[in-house]
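Removed: one protein chain of the complex. Kept in place: all other protein chains.
A, B and C label the chains in the order they appear, each numbered from 1.
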């Protein structure tokens, strides 16, 4: 269930944004229809505040007249430059490759592995990376390579260089920080723009930084949350992909919050990963458009 | 704030469904673009199970080449018959007219009137109809005509005939049953297909019929709900527009459920009304497509 | 339905907190049982982090041996001083008196008035206070006195003095700020400790201060919230009573957030008011214990 072959008739997914103007939807649907592509999905959105048009369209490639490897070039030449479109093009016969970074807590990792081994996601997971040995047994159970990079002070640059070399070797497309409790440097982050997904254990922007459950307890909130977002150079301030919340009461201790929060974290992180894998997310000016 | 004048440049809304086939989005967007309409909103959905295509599109009429009163005819001739489309066309310069039916409970009525008088909805509300005098004082407070039709046994046909005459006189487009505790006859319902919105005080299809909170209490559920739906001839079985729920515990008595349920009912009903007014709902085979 | 007579056999409600120690529940239940009070409700909570015991107990006064006006004194002498208890004692035959402060938005006020006139709450509402004339018509509809205090610069002290005189004259027990967009001074707040309930239109502590929906929109959150809290001298930082949230998407404009937020605000504020009226809230160190 984790092989790369895909005998089904392929489909293409196009994610576009551009300055808003008349005729954009008609132009894109025309490009597909004229070339005998059957549109399977189309959703568009106009952000009137920013004056930006967003679109996601999926079509069946079975009878499409343009060869797969030429579609990007043709779309660029015929439409994108004319309409000032920024676009990304994906094909269903490519299986993205994901690396998971963990520290000591297992709940998010288990949730990811349970979905992965059940074949829920069209993704490959060749490597788990950690700063501790603690979860090696989990990786072993699931037969996934596990690398430990010890985070000694003053050597962050070297450690990250080694991590990035490994990611390159494994041909990793995107990274999931599954409660990896380390700050990643600017250089690393910029190598994976909008391709590092973090789970923060609060309802951002409330309780940025360390120990958000302790802070939530201190403040006496009646609801706690979790937030998955793309990592940017500003801590916990990247584009939000997904959030969810659960009720608490005065009866709940900090330990209860941590425990209840785990269920939020794993579900919210997994939903974000799924949206990323399915090419549903566009990022514009530190906000996401998540197509349904 | 309840006048009919609308000096803003008008817009048109088209709701379409048809058998699914290639080129539908392209055809509709082409119709609008070629005639210089600027698309403000477009959402489409394909129900692959039924093989049906659904679409909602809104466009600015400012520079549109086809006169407003001819758009329907042109669309029918040029597209709808070719693609077997069923469609409805609305214009923003028409203000729909709503009648509200009530019995003895005031919470839904107050919520509707609060939104109405605050100008939240683009709707007219010329008449409130009831089978009891109880809420006349509310209608009086808000200066809306209030008619009581006494429901004596054996006279239902006559009473409903009188109600329908009144609705016709007031040029009512759609009806809201705001906890109106009467069964409406088939003849009446068929005169307003998908134009009578009811609020049922349970999470349908659980607890159909009378006293759903008592039934929920007896069953020991941990969550209660409310459901707004279009009325069809089968009791509480019409197309669902909106639902919401709230948690309860063993500590809650039937009276607590009734009380907590009121907040659900009024919010769920008002959301359904709003979606109806904004032409966001398509009904197909007893299910709704509610565009966002 | 808004009269003060109460012919039902009265009940007493005792709210207690004290340093935690052995035997507290036994002591309090003993006091009631020995004097022939029938306990109708009892809930206790121990905050192990702070070492504080909290309790709410309600009992039927029908056969209670101690006269109502002596209960407080007896409890103080026999138990409270021995166990270092802080307590408040309420009787069901007293109807608390509430003042509502508003500015220009009507949604919270309508929700309060709808519940009030339907007799949902055991409270009196003799006066609505505003800094604008805008909502006088609402007060007039419901036959409640409406006072406007114009907030001219440099005269805040005088205006608040006049407001407090009016509140005193009307024998107001607690104040509800129903989207009253003014900062209240320290002197005023300290006159009503834990007796001024505010609704803030965000999920606190996110988006403190002005224009929280604009800030939420800018940050790109996927869920918005509302928070009711007791007002303290630090802005939007008082003890939280109740919170709730609703999902939004990238499709929602700031105006949509404001609109969706209104339903949250009115429900969250009304729940807080109800808990306050029913004597369910204890405040300790800027956090609330809200008994169920």
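In this section, a residue touches a chain if its C-beta (ideal position, glycine included) is under 8 Å from a C-beta of that chain, and two chains touch if they have at least 3 such contacts.
Just so you know, these numbers come straight off a predicted model, no measurement behind them.
Colleague: Which listed residue (A:33, A:106 or A:130) would be found touching the missing chain in the intact complex?
Modeller: A:106
Colleague: Provide the residue numbers of chain C that touch the chain removed from this figure.
Modeller: 22-23, 25-26, 29-30, 32-33, 36, 38-44, 46, 247, 292
Colleague: With the missing chain put back, which residues of chain B would touch it? List them for me.
Modeller: Touching the chain left out of view, chain B contributes residues 45, 47-49, 54, 203-207, 219-223, 225, 239-245, 249-251, 253-254, 286-290, 292.
Colleague: Could you please point out the chain A residues that touch the chain left off the display?
Modeller: Considering the whole complex, chain A reaches the absent chain at 106-107, 110-111, 113-114, 117-118, 120, 141-142, 249, 251, 259, 263, 267, 270, 292.
FYI, only the chains that are shown with their structure count from here on.
Colleague: Going by the average position of its CA atoms, which chain sits the greatest distance from chain A?
Modeller: Computed centres place C farthest from chain A.
Colleague: Express in whole angstrom the distance between the two chain centres, defined as the mean CA positions of chain A and chain C.
Modeller: Each chain's C-alpha centroid was found; their separation is 42 Å.
Colleague: In whole angstrom, what separates the CA-based centres of chain B and chain C?
Modeller: Spacing between the chain centres: roughly 36 Å.
Colleague: When you check chain C against every other chain, which residues touch at least two of them?
Modeller: Each of 249, 251, 292 in chain C touches at least two other chains.
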